[in-house]
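Got a structure for you, written out below as structure tokens; questions coming shortly.
Removed from the display is one protein chain of the complex; every other protein chain stays in position.
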Amino acid sequence: MAYYAFQHFTVRFPPEHQHVAHVEINRPDKMNAFFEAMWLELSQIFTQLSTDSSARAIVLSGAGDRAFTTGLDVKAASQGLLSGDAATDPARKAAHLRRHIASFQDCISAVERCEKPVVVAMHGFSLGLAIDLSTAADVRVCARNVRFAVKEVDIGIAADVGTLSRLPKVVGHYGWVKEVALTAREFGADEALRVGFVNAVYDTREATIVAALELAAYMATKSPVAVQGTKEILNWSRDHSVQDGLRYTTVWNSAALQTQDMSAALMSGLQKRTPTFEKL
Amino acid sequence: MAYYAFQHFTVRFPPEHQHVAHVEINRPDKMNAFFEAMWLELSQIFTQLSTDSSARAIVLSGAGDRAFTTGLDVKAASQGLLSGDAATDPARKAAHLRRHIASFQDCISAVERCEKPVVVAMHGFSLGLAIDLSTAADVRVCARNVRFAVKEVDIGIAADVGTLSRLPKVVGHYGWVKEVALTAREFGADEALRVGFVNAVYDTREATIVAALELAAYMATKSPVAVQGTKEILNWSRDHSVQDGLRYTTVWNSAALQTQDMSAALMSGLQKRTPTFEKL
Amino acid sequence: MAYYAFQHFTVRFPPEHQHVAHVEINRPDKMNAFFEAMWLELSQIFTQLSTDSSARAIVLSGAGDRAFTTGLDVKAASQGLLSGDAATDPARKAAHLRRHIASFQDCISAVERCEKPVVVAMHGFSLGLAIDLSTAADVRVCARNVRFAVKEVDIGIAADVGTLSRLPKVVGHYGWVKEVALTAREFGADEALRVGFVNAVYDTREATIVAALELAAYMATKSPVAVQGTKEILNWSRDHSVQDGLRYTTVWNSAALQTQDMSAALMSGLQKRTPTFEKL
Amino acid sequence: MAYYAFQHFTVRFPPEHQHVAHVEINRPDKMNAFFEAMWLELSQIFTQLSTDSSARAIVLSGAGDRAFTTGLDVKAASQGLLSGDAATDPARKAAHLRRHIASFQDCISAVERCEKPVVVAMHGFSLGLAIDLSTAADVRVCARNVRFAVKEVDIGIAADVGTLSRLPKVVGHYGWVKEVALTAREFGADEALRVGFVNAVYDTREATIVAALELAAYMATKSPVAVQGTKEILNWSRDHSVQDGLRYTTVWNSAALQTQDMSAALMSGLQKRTPTFEKL
Amino acid sequence: MAYYAFQHFTVRFPPEHQHVAHVEINRPDKMNAFFEAMWLELSQIFTQLSTDSSARAIVLSGAGDRAFTTGLDVKAASQGLLSGDAATDPARKAAHLRRHIASFQDCISAVERCEKPVVVAMHGFSLGLAIDLSTAADVRVCARNVRFAVKEVDIGIAADVGTLSRLPKVVGHYGWVKEVALTAREFGADEALRVGFVNAVYDTREATIVAALELAAYMATKSPVAVQGTKEILNWSRDHSVQDGLRYTTVWNSAALQTQDMSAALMSGLQKRTPTFEKL
Partner (left out) sequence: MAYYAFQHFTVRFPPEHQHVAHVEINRPDKMNAFFEAMWLELSQIFTQLSTDSSARAIVLSGAGDRAFTTGLDVKAASQGLLSGDAATDPARKAAHLRRHIASFQDCISAVERCEKPVVVAMHGFSLGLAIDLSTAADVRVCARNVRFAVKEVDIGIAADVGTLSRLPKVVGHYGWVKEVALTAREFGADEALRVGFVNAVYDTREATIVAALELAAYMATKSPVAVQGTKEILNWSRDHSVQDGLRYTTVWNSAALQTQDMSAALMSGLQKRTPTFEKL
């Protein structure tokens, strides 16, 4: 599927940054709030980029001045999911909900499964799903005006598309995670930086996106064999013991170390020039 | 068992904070040092609060000016445990010690198992068991005069009722955890705040408890279905892979999303008023 | 094997610090770059110290002004491993690489397996293997002039002797780990301190080593039963659920609590004197 | 997608067995050997049946007298995968192979993920992929003339779409699994029955399919809430500790026990009649 | 609590078998069907026996000719649990059900947690809870007339107090487990023996109990340090990797090998007499 065919997202390959894809949530009039068709699109985009050799690193941002995303479009969601469910048996409703949540989670996890690194640039309202989505990415940066919140308890539910599983593994300060998840209170750029939720803060939305693109572009200059292996092994290690992490690395690298990128990288290192790597 | 019947703890429901229980360790003349009867009581209290629908959030603090708790009452402990053990066979002693430690751990873990969020407010000496106990809670705050230490190596043992398992999952800075656990050195409020052991520091014991109560009270205004689900899923996720965390969340929310709290929360959100939630 | 027999390392027991071993990487003319014989020696040294009762805590540093270590001696490595492999079948090459990586990892893990706490003092260039090695230790400190980098992607590979498995468990800020591992960019002492990669920063190489020795010496004054139990339980807990951590602690302490160090520690605590502990 | 639209499979709902779907591999002239389009179809079919309320239990069999399936169509596979890969860098080839294997595995796992129980009826040659496929199902039965083999080592590879992960969890006799996997030797119906690979043996292909349909039909008379919960919890428990299995069951049944099927089942039990259950 | 104080169980120490406790479910007029008070009693009994040094091995059987137990007393259960629940919010009902199931599971798990080996002797109807209960024990034997069934799907639910988590780890034949759990069909003594659900079959209820007592008595002649360690390590190993099993064993035996039972056992072995072991 061609990238221009996506309705609620724009995907471009900025000419000034080789091998970088820039994905933008594009529903600014609704502050980029998500409904089901959107997370299905999101999943398709990241699945496609995962094996598109034009992209070696990806930036995700939100269109419009006001919000990265305000999260779930609650109105759309409530019309869809629950009212559409004719079942009256709570066990059958539960079965339908399980299918629905699992499918939703799977779409968000496409960002994590994507073989290329993903940098998320956030600004303005970045609520609920914004946290789920950005914790599935690799690096988070934000604008000074960002307003984050793990908003779900404010609509009577526990967050269920990733925040509660990933945020505590993204941020070391577990008491802080508990506090923001149990209160749904907002937090801003400085606090996000201090606890390690974001890597850097920039003055404006534009500056944030530029910085994200530059970071992605820098990653894209490195060997894609090395970069994609690094992302995968880090994610595997997060979920396994050190021993299992080491073993997986061994098996992974038993193929990866046979790459020609090693000599390309070493050679260009000696020759002080930028190496070129075959597509992957 | 009525709450006033506990000997070494006071349990009250402050009228100014709806649905908040305030548990206080009440042995100030011994700086709230613990002996066996006390951790058994502690366990009973948190087990009872776990299903008491009057409580939606809990604060734990220590009575008296000098200490949250100095930890294990070593004198009482040494009279009890080891001198009371007539066994001379080291394997049999080990069996008795296993039963003893497991029972002690289980009492402290009652704080973690409690379905409601627990905020711990610490001041003054907060040694040894103070760390075990507070890492089993959800949020930690402290007074400026607090003096923390993972004190156990100073009495010739490795901490064994939770600190060594929970502290590294509460604080992201693993080298710091190693240092304070291997040296038993004291650390104060600023250091605790910097490494993320506590969420906030207040000027006095009183201010700390007030702030903890307010935080708990704020959590208690939220849907108990959402809050209790959030606590449970966060704790499960800490001990599982992201994939297992997501799946557990799916199954959990397949029942929880059927709650009436969702529409109550949404409606009161639209109407800019505080929602009321059925007891749980 | 006598400690003086090691070629690329010096091992000394500084007389001013009882029970402390000081291991120094000693190939300063090559900025302490590693080749295979060196990591085999490293492993022997830490395996031997692990059960040498003269050592209760260990410091690891690098000789020479310029570098703790610049990591793998790429020239030596490329002559060895890949050029020496006559196999042309990629599957057979992979088998050889697996054996090689696994053996290399096992050598580095000797630092983690060592029963005594290990403090690493770093200065100057501390690249690649420096990160693998130091994350296998317990506490990291550094000099102001340190220049760290997870350098591996710059030579076309994913780091494979520990960094990708251990660094995210040493530092809570996962986005930062992703960034430095995916870009190979340098970071200095301040950043290392801020994210919790090191516990402290000192002005010079000498001051760093002195501070490391003093920290180790302080650990060495504590009960070795308590200290070694604490290291082991912390490492086990990192890789297991809290429940499994608690159970392991129970079984461990069922023997350890029978130690005479408890009464020695308590007694000397009452008598305000430094306890003496039997060798271990 | 309508079931008749599948090219290499037939899907029918036998009128004599309510709520049973019968899926048949339909490439008898090639002894039901698989190529890529076929496992993609297989996955679509089982994904569709998973949420198709007409099906409460499923039978999978192979058309033609000679084989359930001889496994991978090696000729088709070798034309596709390896010859089609222009990459010469072994690390890049490895990346392509990983994507290919993961996608293939995911298709086979659709049988396991399918929410309804799957009974596999095998006869004649049932080699390689036959084992991968049938171990992803719930119950295996076979005809007397069946000829099983974990055939992969005979084509120079380790089985990689499930057999090596699932067969040891399906059959308790681990030494037997090792033997048949390391030798690729054939085994027949009696041996398969003795080690517990199949639940029953029937005289002919037809008798086997009839028996499988009857077993599936019997399962389909039971509450779908109960049956689907049982399948899911059994699969979860296989991969988790007993403690985690119990907890998952608790959370699952907290919704499922609210079903009306319980009273329907109890009532019809008392009244000695077959209960009717709402669709799921 | 004295053992005679239990209402629905008898606990005796048969004089002819030293150190053996015989627990009998004693509600024969209702075919030993369980209601809540009974599983609470069961838990108390096994918790008490766990640390009662008079008991070194335990037999569990059912009174009356007709049944070991027919499982849950559905009538009592339906009056209790669901009708007693005034909540109408499905999420709140789910919370109550979770507490109820978790408490029920915990009672059954008391058999597994009991430090002494438990042999279950079954006869007649042994349905539903009979399977949950007996899989939490160590060894199962039965009378020829036994009628087993994983009965739960027949009452519209997935079994939730242990069968689905433990049965697949007790019996290697996973397809058989799936079949009996998904159909609720009965199976008898021969089938139970063939698949390894029971260790032996005896002609009558009496003969079964006698054999169970003799087996328990034989275990009770062995070193309790060795026997209880063996039970614990086997249960731990079931839920962990071989590597974690080995490590746990190491730590366990570091205390246990210091027992005097080793020399007592060796000495009496040389002297061809039955050793006597200190109580545990």
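A few notes on this one:
As written, the chain order gives the labels A, B, C, D and E, with residue 1 at the start of each chain.
Everything below uses one rule, namely that a residue touches a chain if its C-beta (ideal position, glycine included) is under 8 Å from a C-beta of that chain, and two chains touch if they have at least 3 such contacts.
As the structure is a prediction and not an experimental result, all values here were calculated from the model.
Residue D:105 is the one among D:10, D:105, D:221 or D:268 that touches the chain not shown.
Within the complete assembly, E:229 is the residue of E:90, E:128, E:162 or E:229 that touches the hidden chain.
Per the touch definition above, the residue from E:182, E:198 or E:213 contacting the chain not shown is E:198.
When the whole complex is considered, the residue among D:59, D:94, D:122 or D:256 that touches the unshown chain is D:94.
Note that of C:24, C:52, C:152 or C:261, the residue touching the chain absent from this view is C:261. Chain E meets the missing chain through residues 117, 138-140, 169-173, 196-199, 215, 218-219, 222-223, 225-227, 229-234, 237-238, 240-243, 245-247, 249-259, 261-266, 269, 277. By the touch criterion stated above, the residues of chain D touching the omitted chain are 74, 78, 82, 90, 93-95, 97-98, 101-102, 105, 109, 112, 152-160, 162, 164-166, 168-169, 171-179, 181-185, 195-196, 238-240.
Chain A residues in contact with the hidden partner, per the touch definition given at the top, are 236, 240, 244, 247-248, 251-252, 254-255, 258.
Rule of thumb we're sticking to: only the chains that are shown with their structure count from here on.
Note that among the pairs C-E, A-C or A-D, A-C reproduces the A-B interface, with over half of its contact pairs the same by residue number.
Between the Cα centres of chain A and chain E there is a gap of 48 Å. Chain E has its Cα centroid 33 Å from the Cα centroid of chain D.
Mean C-alpha position of chain B lies 34 Å from that of chain E. Residue positions of chain B with contacts to 2 or more other chains are 90, 94-95, 169, 171-173, 196, 225, 238, 240, 247, 251-252, 254-259, 261.
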